[in-house]
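Starting off with a structure, shown below.
Up next, chain A:
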Amino acid sequence: MASLNDYLFVSGLLFAIGLGGVMIRRNIIVIFMCLELMLAAANITLVAFSRLHISANGLPDYDGQVLVFFIITVAAAEVAVGLAIIVALYRARQTIDVEDLTSMRG
Partner candidate 1 sequence: MPAHWLEAYVVLAGIVLLMLEAFLPRKEKFLIACLGIGALVFGLVLLFWAEAPENNKEMTRFYAWDSQAKFFKGFALLAGIMTLTLCLDYRKILAKFTANPDSDDSTGEYYCLILFAVAGMMWMASAKDLVSLFVSLELTTITLYILVAYMRRNVGSLEAGVKFLILGAISTGFLVYGISWIYGATGTTSLAAIGETMSEENSTFLLFGLALILISLAFKVGAVPMHLWIPDVYQGAPTPTTAFLSVASKASGFAVALRVLQPFFENSITAEKTTFIVAVLAGATILVGNLAAIPQTNFKRLLAYSSIANAGFILLGIAAWNSKGDLSAFQVTGFYLSVYFLMTFAAFFILAAIHRDSGSDEIAAFEGLGTRNPALAFLTTIVIGALAGLPLTAGFFGKLFAFQAAVGASLWIPISLGFVGVAAGFFYYFKIIRAMYWRKSLKTSPVKVRPLSFYVIAVLTGLIILLGFFPQPILWLLGA
Partner candidate 2 sequence: MSVIFVLIPLLAAIAIFSGVKARLTALIASGLILFLGLGSVFCWQADVWSISFEVLATPSIHLAMGFYDGISVIMLLLSVIVLFAAILHGGAPEGREKLWYASSLLIGAGAIGAFLSTDLFFFYAFHELALIPTFLMIGILGKGERKEAAWKITIYLAFGSIVLLAGLLWLVNASGSESWLFKDLLASEIDPEAQKGIAVLLIVGFGTLVSLFPFHSWAAPAYASAPTPVAMLHAGVLKKFGLYGLIRFYPMVSEGMQDWLGLLIVLLLGNILWVGFVTINQKRMDTLLGNSSVMHMGYIFLAFAALIEAGSASANTIAIPAAVVLMFAHGISIAMLFCLSDSIQKRTGTLELADLGGLAKAAPKLAFLFGLAGMASIGLPGLANFSGEVLVFLSGFESYKGGPLGCVQVATILALWGVVISAVYMLRAFRKTFQGPAVKNSTGVADLTFMEKMPAMILAAALLIVGLYPNSLLSLLEGCGCQVSSDATEQSDN
């Protein structure tokens, strides 16, 4: 059976991949997907830790799992708003490449 460390390693890897994707990819949609990866990494960590902490009655500590559901919900809301903004941007600029978003600087 996979140990806690395995879960943490995977989640860490996932987080790093997400962050790396945000840094490297130019397409805003892809960047957005990478961001979701980061949240997923956090979710895995939370669930793993939730399994680690066994409460008095022998069950996992569900606080962590509750938070996971909140995160999923919030992520959904974020995607909804985010995609709307990206669509608006595309309609205004005909591009979703981050390289083109440098009108404000300095």
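To be clear about the criterion, a contact is a pair of C-beta atoms (placed from the backbone, for glycine too) under 8 Å apart; a residue touches a chain by one contact, two chains touch by 3 or more; residues count from 1.
If you want to know what made the cut, all candidates are chains of the complex that A comes from, given by their letters.
The shown structure was predicted, so the numbers you read here are calculated from the model rather than taken from an experiment.
Trainee: Name the candidate, out of 1 or 2, that touches chain A somewhere in the complex.
Mentor: The answer is candidate 1.
Trainee: Would you tell me which residues of chain A are touching candidate 1 in their complex?
Mentor: 15, 18-19, 22, 28, 31-32, 35, 38-39, 41-43, 45-46, 48-50, 52-53, 61, 63-64, 66-67, 70-71, 74, 77-78, 81-82, 85-86, 88-89, 92-93, 98, 101, 103-106
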